[in-house]
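All protein chains but one are shown in place.
In this document, chain identifiers A and B correspond to the written order of the chains, with residue numbering beginning at 1 in each.
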Amino acid sequence: MIVLIGGKIFTGEEFIENGAIFIENGKIVKVLRRKRIPKNAEIINLKGKYILPGLIDPHTHIGMRDEGAPRDYSDVNEATDPATPHLYAIDAYNPQDPAVGKALKSGVTTVFITPGSANPIGGIGSVIKLKNAPISEIIVKKEAGLKMALGENPKLTYREKKTFPSTRMATAAVIREWFTKAKRYGEEKRKKERDLKLENILKALRKEIPCRIHCHSVQDIETALRLREEFGFEMILEHASDAPLVAEKLKGKVKGIVVGPLFGVSSKPESKNLSFENPAKLSTYGIPVAITSDHPFNALYHLNLYAAMSFKEGLDEITALKAITSTPAEFLGVANRVGYIRKGNDADIVVFNGHPFDVMSRVEMVFVDGVRVV
Amino acid sequence: MEKLLIIKGGKIFTMEGTPLEGGYVVIKNGKIEDVTPRMEIPKDAKVIDATDSFIYPGFIDIHTHTGLWEEGVNIEGSDGNEATDPVTPHVRAIDGINFHDDGFKEAISSGVTTVNIMPGSANVIGGQGVATKTTGEILLNPSGIKMALGENPKRVYSSQKKLPSTRLGNAAILRKTLIDTLNYIEKKKKDKKAFNFKLEPLVGLLEGKYPARIHSHREDDILTALRIMKEFGIKFVIEHSTEGHFIAEILAKEQVPCALGPTITTRIKQELKFRTPETARIYEEKGVLFAFTTDFPVLPHYGLFYSAQIAVRHGLSEEMALKALTINGAKILGLDHRIGSLKKGKDADIVITNKEVLDPRFLVRMTIISGEIVYEHKSREDLYI
Partner (left out) sequence: MKIIKAGKIITLKGNEILENKYIVVEDGIIQDITTSKPSVGEFIHAEKLVVIPSFIDPATQIGLAEEGAGFNYYDSDEATSPFLPHLRSLDAFYPKDLGIKDAAKGGVSYFVSSPGDSAVFSGLEGIFASKGNTADDMVRVFPSALKLNMNYSSRIRWRSEGKYPSTKMGILALIREKFEKAKNYEKKKEKEKDLEMEALLKVLRKEIPIKISVNTRDEIEKAIELKREYDINIILQEAEDSFQVADLLKKEEIPVIAGPYFIAGRLYHQRNHYAKNLYPLYEKGVIFALTTLHPVVPVHLLYHQSALLVKVGIPELDALRSISTNPANILSLEREAGTIEKGKKANLVFLSDEPFTKESDVVGHMLEGEMVWKNF
């Protein structure tokens, strides 16, 4: 057993001071305000430190486009067919990507890896831990979302190839056609043969997995709402630069919004309103917000600083801390395992020597599944 | 008790007979409650003084691409032509429109309250159009299936070395697709599992639920449209009808409505060679039902009024010019129970102007849509001119 004593513990919901975290067999067995420590436990004194659940980024392509590799080695986008719901991001994951080690050192322990936004229906994303182990052992949830995309990316990808879809109308038509086919496939009592593509869409229609819809501008957000209205799936919007402009319409209709990448300059017409102010604005409407790097568009290993910038632009401290811990865990449906420091969850813990929003703070320790990795 | 909004005129062009010289338009709950020469104004009513102004029903443009080709955005905002397949009945204008685009703001400040937005004319069958108020309120979706004959589809696809690259090809694709749809309808009767997402919207067309809207300039393209539509019993509207004046009698006899315009552009294509400002006058003479259109963004929405002014100078009656900006378009869209004239029970879509709209200097003072004041001219900055 390992016991971490003292410091300011952010549980994923609130701060606890002068507490203790008991870790055994990879899990957190107890979180106490007062200490009663077993004799043969390994004690680590964290007085003055900040302890958080291992940070979580709900939208990355880490391991799919390795740092330092030539451009022909990018596996983020299967841009040869606009509807590829049968693809799995995990099948393109390379744990040797140098970014993995850097991310761990910065306190990020769990990520959602996903196909890119070239395709209107891109494929299935998975939740994995960034630990050094065989791929089968790092999967927390294999099917955690169906990646979809609206707006400029899909239409410009296929316009270059002079194929459907090359307009927003056609992007929506691709989605509607496949979702309608999947619905009918679902209604068939006896299926002639398995259709892997339709099966995955059916999972989204049955709300087993959320649709993770990449969009920026108001018109694309409205298209997402229209599609949801027609097909009844659960959705999380990715980026959604203009979401604050239509927040009233989104309330209650979206499970949450993943905001980012926020560092750097928005280079496209549709994303010109993406701003560090967005998380605060959306929060005032009660819309859950998670923050992402969209690695490699922003580096995964500064995730705490993106939350810090959002905090600087008006997001309250607790919500900002949740945005990189418990909120993404909820979005990904893995809150029973990660995102919280509480009894029963995996012992994924990061220790900072100062407030995680202080740019001068450093990560001193990282635990994944109860094992110290940094 | 819902408050009344009353506009005190001024000349009121009701489009339901002779204009009223002075009178009142009464608005309640987004609808026109009354149009009357005399009334006693209730104390709590809001009154707009338009005694020195002119009052019209909201203007209607039945052929635009507002929001589908965004202002100031280049290809990232260009979503009107799915030029990757000449037959795309399954794509819908509504899924590509940016309702927050400046094009809508220009329309509202120009007094255009309803637009019918359709995919472009790169494809023989381009997709589904939508009739909407310029505030974004949807009136009819789908409002029709956009089709195109003539130079555009053949130019787009000949450069891709695909069918169609001639007028022969245009017509063949259209007929083949309609026959495929008939086959599909038969198949569905026998097999409940039969499903074709692409052809489904054409089933509604063949069942008469909405019309075909066929882009055609040249006389022969218009007659090809007529020939094919008759073959399949489909009701249709001719878009542009540039050479329609040569066959006005046929159009009148077959009761083919026309979306006339854009009339004040250059003859940049061969099929525009015989464009003339006399077409509207000839249509009036021969009894062809037509409405002016801008084909926005080919012309700005205010181009409607210049088109009408020039047609009047070439012999069109002022009365018909105004009809072709309002009630005729409403009739062609099948929405004349809701829009197109100032009549009790219709939507309160009203425009107040400082001069008659046939005066080249006119400005819109105020635009009201569904009873809400959506535009009020205060300074030069408000204009999208």
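Convention: a residue touches a chain if its C-beta (ideal position, glycine included) is under 8 Å from a C-beta of that chain, and two chains touch if they have at least 3 such contacts.
Since the model is a prediction, treat every value here as computed from it, not as a measurement.
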Chains in view touching the one left out: B
Sole residue of B:Lys43, B:Lys161, B:Lys190 or B:Arg380 that reaches the chain not shown, by the stated touch rule: B:Arg380
Listed residues B:Glu82, B:Glu106, B:Glu219 or B:Glu284, member touching the removed chain: B:Glu106
Contacting the left-out chain in the complete assembly, out of B:Lys230, B:Arg267 or B:His337: B:Arg267
Contact residue for the chain not shown (choose from B:Glu137, B:Asp180, B:Asp220 or B:Glu356): B:Glu356
Residues of subunit B in contact with the chain not shown: 69, 71-74, 103, 106, 151, 264-270, 272-273, 296-301, 303, 306, 309-310, 313, 355-356, 358-363, 380-381, 383-385
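Keep this in mind: only the chains that are shown with their structure count from here on.
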Subunit A and subunit B, separation of their C-alpha mean positions in angstrom: 45
In the complex, subunit A residues that touch subunit B: 152, 155-156, 158-159, 162-173, 176-177, 180-181, 184, 188, 217-219, 222-223, 226, 268-270
Residues of subunit B defined as touching subunit A within the complex: 67-68, 73-85, 88, 90-100, 119, 127, 160, 193, 195, 197-198
